[in-house]
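Mind having a look at this structure? Questions to follow.
Note that this complex is displayed minus one protein chain, with the remaining chains in position.
Which chain is which? They are A and B, in the order written, and residues in each are numbered from 1.
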Amino acid sequence: MIAPTGPILNVKKLNVSYRTETGYTDAVRNVSFTLGREKLGIVGESGSGKSTVGRALMRLLPSARITAERMDFEGTPLLALKEKQMLDIRGRRMSMILQDPKFSLNPIRRVGDQVAESYLIHFKCSKAEARAKAMSMLEAVQIRDPERVYNLYPHEVSGGMGQRIMIAMMLLTDPDLVIADEPTSALDVTVRLQVLNILDTLVSERGIGLIMISHDLNLVRNFCDRVLIMYAGQVVESLKASELGKAQHPYTLGLLAAQPRIGGSRAPLSVLDRQAAWETPLEAVQ
Amino acid sequence: MTQTAMTTKTAPGGLAFMMPVFNIIRFLLRSPTSAFSLVIIGALILLAILAPLLATHDPYLQDLTNVLQPPNGAHIFGTDELGRDIYSRLIYGTRITLTIIGLVTITVGPIGLAVGTAAGYVGGMFDTVLMRITDIFLSFPSLILSLAFVAALGPSLNNAIIAIALTSWPPIARLARAETLTFRSSDYIAAARLQGASPVRIIVHSIVPMCLPSVMIRLTLNMATVILTAAGLGFLGLGAQPPMPEWGAMIATGRRYMLDSWWLVAFPGVAILLVSLAFNLLGDGLRDALDPKQMNRR
Partner (left out) sequence: MTISAGGNAGAQASSAMHHRALKVRSFGGHLVSILVTLFGLLVLTFVIGRMMPADPVRAIVGEDATPDTYRMMYERLGLDRPIWEQFFRYLGDVLTGNFGVAIRTGQPVINDILHVMPATIEMATFAIVIGACLGIPLGVLAAVNKDKWVDHVVRVFSLMGHSMPIFWTGMIGLLVFYAALGWVGGSGRMSGFYIGMIRGPTGFLLIDSLIAGEWDIFYSALNHLILPASLLGYSSSAYITRMTRSFMLDQLNQEYITTARVKGLSQRDTIWKHAFINIRVQLVTIVALSYGGLLEGAVLIETVFAWPGFGQYLTNNLLIGDMNAVMTCVLIVGLIFIGLNVLSDVLYRVFDPRTR
């Protein structure tokens, strides 16, 4: 059903802007990238527009103006779709893992029902079938006692468990693209790795394209194939994760220099020296 | 971000302290509903001040040869069962309405603020007792409690005002207390305390100003309730007594002639509705104007 050769995403000159009293303010400027069956990291500090890119791809920014020369998902121009057509893509072929399960799960519905709902929305089947699907997916995210967990409410599960439920919910329909928006930032450090590994395994097994949005350069470096560095709404640099050491842009270099390293120099870490020039519009980096 | 339209422009010289007020009014005028409310309230005040000039007749002057006249050239809103000019009575009625609103507000605001901030700042038993008392008052719809007070005090306009004031301070106190609790533990209060400021000083100088915006909004919304309660009391014969041109009482007497002479009840009712609506809309607009979250968004 999908062309296995072409890229999953092809984005060219994506702009997102919000209406203000004085006109439009850009949140994302001229962002271009392509995504194949790989793991792409988008790194930037808060306010750099990285989350906005993710939500713009899902077309979930009702008050924003989204324009792009091209925003194709498996050959379909997303911006040309009607909202109704978008509903068939969202959650079915493209889904998103949100940051904090404490807020991203509906507090008064059983978590299992929320997972099953993902399936019910897109497939004609009985509630029992959806329940069985959800149950096996809960198992796939290494929840030991899915029968019990299925009937819990969100406030009764831990953060790590909640995020695994979120992953189950978003991968249940076998999408081609998953956007993970800071999927481990809200979790305890001890369970981060576990959740990441589960996500990694599932994504690799199923050949899903993944966009990992994060502020954590180390995490992205270890986890992703390719990295986009964003600053002030623009992609300032794009390179392979393994080649991060060869970064050119002063912002990336600054970020790297600010990372503490075990066994490294004990001198005070360098602090970013921001330059206004980084904010001036760039030509799109491919 | 929190100071956008409110304080962007600096005022020339001595008018500086008035600037926030001007800015709020400017903000209100931007929304059609708030602008409407300002116009109505402005008109109400003007009518009350200029009543002797604007009234075409003496509001108390009976003319038994000319009773229950429908609206016409001489009496634009018609005449009542005693031949009095309804338009003139409505105009003079604005004075009664404004008196009620004004007296209730200037008693209820300070009392509510004092009780609420003191309870919130002092805390402990003092707080518990005061809040229990407000709870008891709040266990009644305001009109029912006012009715009880007026029944005990005897029906008259003054007693109606007292009764309304007695029943409307508790919500203000509750609100002021809730606000105080959010400020009580903040650093600037601690700083004032460390400098040796007395509790009274801290409450008056540091807490009351912080509570003022929300209390003002509440008082404005409360004015609409006050008007309705006063009119309701007047309608039941427990508020302003005849021959005072109070709008609720006018409706009550007009009720007997309603089927043939609709103008006896229609005009006073529209007046009550308009004024009450204006205060509700103003309160609503003020909430937008004084809410920093809202300011950011715009």
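We take it that contacts are C-beta pairs under 8 Å (C-beta built on N, C-alpha and C of every residue); 3 or more make two chains touch, one makes a residue touch a chain.
All values derive from a computational prediction rather than experimental measurement.
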{"item": "Candidates B:217, B:240 or B:289 - the one touching the absent chain", "value": "B:217"}
{"item": "Among A:9, A:68 or A:169, residue touching the chain not depicted", "value": "A:169"}
{"item": "Absent-chain contact - pick from A:10, A:30, A:104 or A:252", "value": "A:104"}
{"item": "Chain not shown, touching residues in subunit B", "value": "33, 132-133, 135-145, 147-149, 151-154, 170-171, 174-175, 178, 214, 217-218, 221-222, 224-225, 228-229, 231-232, 235-238, 248, 251, 255, 258-259, 262, 265-266, 268-269, 272-273, 276-277, 279-281, 283-284, 287"}
{"item": "Residues of subunit A in contact with the chain not shown", "value": "55, 58, 60, 84, 87-92, 95-96, 98-100, 103-109, 114, 117-118, 121-122, 153, 155, 166, 169-170"}
